[in-house]
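Of the protein chains in this complex, all but one are displayed in their positions.
In order of appearance the chains are A, B and C, and numbering begins at 1 in each one.
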Amino acid sequence: MGWFENSLMARKGVAGGAAGAKHAITIADQGAFHYVYGPYADPVIEVEPGAVVSVETHDAFEGKITKESDVPSQILNFPFLNPQTGPIFVKGAEKGDALAVRILSIRPRGPQPVGTTCLIPEFGGLVGTGNTAMLNAPLPEKVKKIRVDEQGVYWSDTLTLPYEPFIGTIGTSPEIEAISSLQPDYYGGNMDLPDVGPGAIIYLPVNKAGGYLYLGDCHAIQGDGELCGVALEMPATVELQVDLIKGHGNAWPQLETEEAMMFIGSARPLEDASRIAYRELVRWVAAETGQSEADAYMLLTMCGKVRLGNMVDPKYSVGASIAKKYLK
Amino acid sequence: MGWFENSLMARKGVAGGAAGAKHAITIADQGAFHYVYGPYADPVIEVEPGAVVSVETHDAFEGKITKESDVPSQILNFPFLNPQTGPIFVKGAEKGDALAVRILSIRPRGPQPVGTTCLIPEFGGLVGTGNTAMLNAPLPEKVKKIRVDEQGVYWSDTLTLPYEPFIGTIGTSPEIEAISSLQPDYYGGNMDLPDVGPGAIIYLPVNKAGGYLYLGDCHAIQGDGELCGVALEMPATVELQVDLIKGHGNAWPQLETEEAMMFIGSARPLEDASRIAYRELVRWVAAETGQSEADAYMLLTMCGKVRLGNMVDPKYSVGASIAKKYLK
Amino acid sequence: MGWFENSLMARKGVAGGAAGAKHAITIADQGAFHYVYGPYADPVIEVEPGAVVSVETHDAFEGKITKESDVPSQILNFPFLNPQTGPIFVKGAEKGDALAVRILSIRPRGPQPVGTTCLIPEFGGLVGTGNTAMLNAPLPEKVKKIRVDEQGVYWSDTLTLPYEPFIGTIGTSPEIEAISSLQPDYYGGNMDLPDVGPGAIIYLPVNKAGGYLYLGDCHAIQGDGELCGVALEMPATVELQVDLIKGHGNAWPQLETEEAMMFIGSARPLEDASRIAYRELVRWVAAETGQSEADAYMLLTMCGKVRLGNMVDPKYSVGASIAKKYLK
Partner (left out) sequence: MGWFENSLMARKGVAGGAAGAKHAITIADQGAFHYVYGPYADPVIEVEPGAVVSVETHDAFEGKITKESDVPSQILNFPFLNPQTGPIFVKGAEKGDALAVRILSIRPRGPQPVGTTCLIPEFGGLVGTGNTAMLNAPLPEKVKKIRVDEQGVYWSDTLTLPYEPFIGTIGTSPEIEAISSLQPDYYGGNMDLPDVGPGAIIYLPVNKAGGYLYLGDCHAIQGDGELCGVALEMPATVELQVDLIKGHGNAWPQLETEEAMMFIGSARPLEDASRIAYRELVRWVAAETGQSEADAYMLLTMCGKVRLGNMVDPKYSVGASIAKKYLK
């Protein structure tokens, strides 16, 4: 029996971790894409807990950057960026529950070179931006189109990077807000955290009936921080298994893998993102192991792990985790 | 002739600064209040540029904290906080324009003690919060009800503070986002900047047709930073004169008084809010005076002024200004 | 009787606010200048509480930028920047006391144009720096030499700014650290706060015997934030009256004027500087007025004032103050 049978999803999910009906959302099914995480859109599909859904996603540029001579600032039209598929309505989901989303696979979709990365003016970790407002001239724009398949990312003739795909943007709807899909927050969104890849389960807080699951922005590979503002962006086909945990009550996204349990915080400055993630983890470890909060705090000063998602979005994202083997 | 005749509003407004038709929005007219700044609500009223509008606002607690023994955390129901009157649709307003909103008067409304301040758990400048997540226990909750009239704020038997009213939350709608009225941003919102008071004109970027002007959250007096998380909150009647400047193109709110021109930035950390405000001001001074950006930058290192709005909201707000007499 | 007779300095100082012996430190007396605030230097002079000291200071560039064609990065030699006069040993000063330093006058010193401002690569509020590390190219360097006298600052043929001098850098020595004079901190240092001008009294924590008072870096005028990284720098002659308050115990610099009492915090990010200043002020107001800390916190949410010193130094500085008339 694998670890999945002992996951929160399998133990607490309404469907008990069992795979249910199969669904698909193609680009054509989706029709209009969404640029906000919000409750004002109509669900593209309605599913029962346990549903297995195959989802076609656009890349963050909606496929508009097609060649290396393209100039991003002439093509991209803020705020119509980072198009999202969904929302998926999960039956029975109510405020206070969590959607459990198991990522089964992520495959690149479309003609080669399928991957795109670029430098966009006033965007990125080592340049002035709209918030960290500077008078310096922006860096020159630049586009790289890169061949990607499930065996590798072909950066250059001499260097092949591994294919390490994940979902850059995934989350539920806020209750009354509709927030740009460029931003991560308490409901998920544009966290750009490489851990959100095949094999992982993400537990997303439900803020409104049906949960309203959105996703998009798959990455073929990404370093910690998504340094230049974008990763290796690609259109993809994502296969998900969606379950529902009643009353799970997590205030921020939680992520489970075979080895570890993680919480994900998003905020500025970056220490606040880390504080959010670690506070959730301290409290979860204390509850899970029966230790006091003070002891859990001290245990994590020994063995907590931090993963930087992005340091470039409107909020920065950090995952704080503990190895499951230390939960005793 | 007063300074108003030389204001941007009078010189560039569609109505040329002339007062037009009178309108009123009472609490009853408004009916349901709004808790987000967004385009998904229906306008409560539609006006021509020049309109003079009398608006009744709730306090930030929607009047639910009525006595000093109330416990805020038992009464307040996130995200249904900071109720906003509006939206007001301004005819002819299109993306890229600015609404010019002249504040004519702000009067407290309702039975005494009309003012409320309080300590709310995990909210305020000197306590851990949802973002600056701490393990420390919150401060005890506390409510103070304070008598306010247009002559003063009666803090105690021995101390009367001046009545220095302003609008804590005012702004236009984002194009596709709907953002909590607790947050300030590029469209205005919960800036909590004491300069937004009678006599001032605020220029708010238009992001969607009609502008969609919202307001609420009047304060009888507030210190810089809104230190404990709320000011002296009061229900109010606000009188506004609303004009429209075509193609004004400001990316962030701009504020004009007899003496000074200001830009308002909102971001975290606080230095980013200051950078936004100052960059807008540098560029405006350069354009206005014909100096180079470098010279405007150096001039402001001599005589720029900074006003801290809030250091407690989801984003912090800062106004950077220059005295008009130095614009030569 | 003026306000000074009721100041902390006059009421609590060892010399009771009385002016004592006169001393002078000229550039020649000083000999070698200091670039750190530390205990490892020998005092240039030893004085009794009450001493009136006339001090000649260099400008922050040690007078090396003499003409507008100078290139700062070729002239300035880090870490030998911001030369300080002192240290002045105050007899009787011990750890836990405070030096009370009353600023009597600040006059420009030397040939015209006596004022210098400039753009230095990777330095300033609206550019990438050594800490806020960017890949953008720096702005071009630029020097402006400006005529200054006690009647005004002659920015251009058409614009004269007021002469509003203050001491940019003043403080005591840390106990065992020696910290660059470019940095402000708990002992004072490079706060660049315009309130530190003639008429004000600054109370500086004593960390080692004798206090070791250093000063330098006078400014003819400066905007809030010292936006481009430097103010209008000038060599000056400063007249100070130095007293000693035994056991005053302030952890951070405190400043008193006729109207207000202020505390000064220095940290990054800017909200932390504000938090430090405001927490000191909350506690002082509570102690001074007999109110609870919670009440003082709420009073300051009504009437606290914030002054931004610098947002460009290794730490940022903020003063938080209350009008004395509200202390009842």
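Basically, a residue touches a chain if its C-beta (ideal position, glycine included) is under 8 Å from a C-beta of that chain, and two chains touch if they have at least 3 such contacts.
No experiment lies behind these values; they were computed from the predicted model shown.
Between the chain not shown and the residues A:Ala231, A:Ile245 or A:Met261, the one that touches is A:Ala231. Within the full complex, the residue among B:Gly13, B:Pro83, B:Gly223 or B:Pro269 touching the omitted chain is B:Pro269.
The chain omitted from view is touched by exactly one of C:Arg102, C:His219 or C:Arg279, namely C:Arg279. Only one of A:Gly125, A:Gly168 or A:Gly197 touches the absent chain when the whole complex is considered: A:Gly125.
Although one chain is not displayed, chain A still touches it through residues 117, 119, 124-126, 139-140, 142, 144, 153, 155, 158-159, 161, 221-232, 268-271, 274-275, 278-279, 282, 294, 297-306, 308, 311, 316, 320, 326, 328. Although one chain is not displayed, chain C still touches it through residues 35-36, 38, 40, 79-80, 130-135, 174-180, 265, 267-269, 272, 275-276, 278-279, 282, 293, 297. Summarising the interface, chain B meets the missing chain with residues 126-128, 132-139, 269.
We take it that only the chains that are shown with their structure count from here on.
Of all residue numbers used at the contact between chain B and chain C, over half are used by both chains, marking a mostly same-residue interface.
Chain B and chain C, compared by their mean Cα positions, are separated by 33 Å. Among the residues of chain C, those in touch with two or more other chains are 126, 139, 269.
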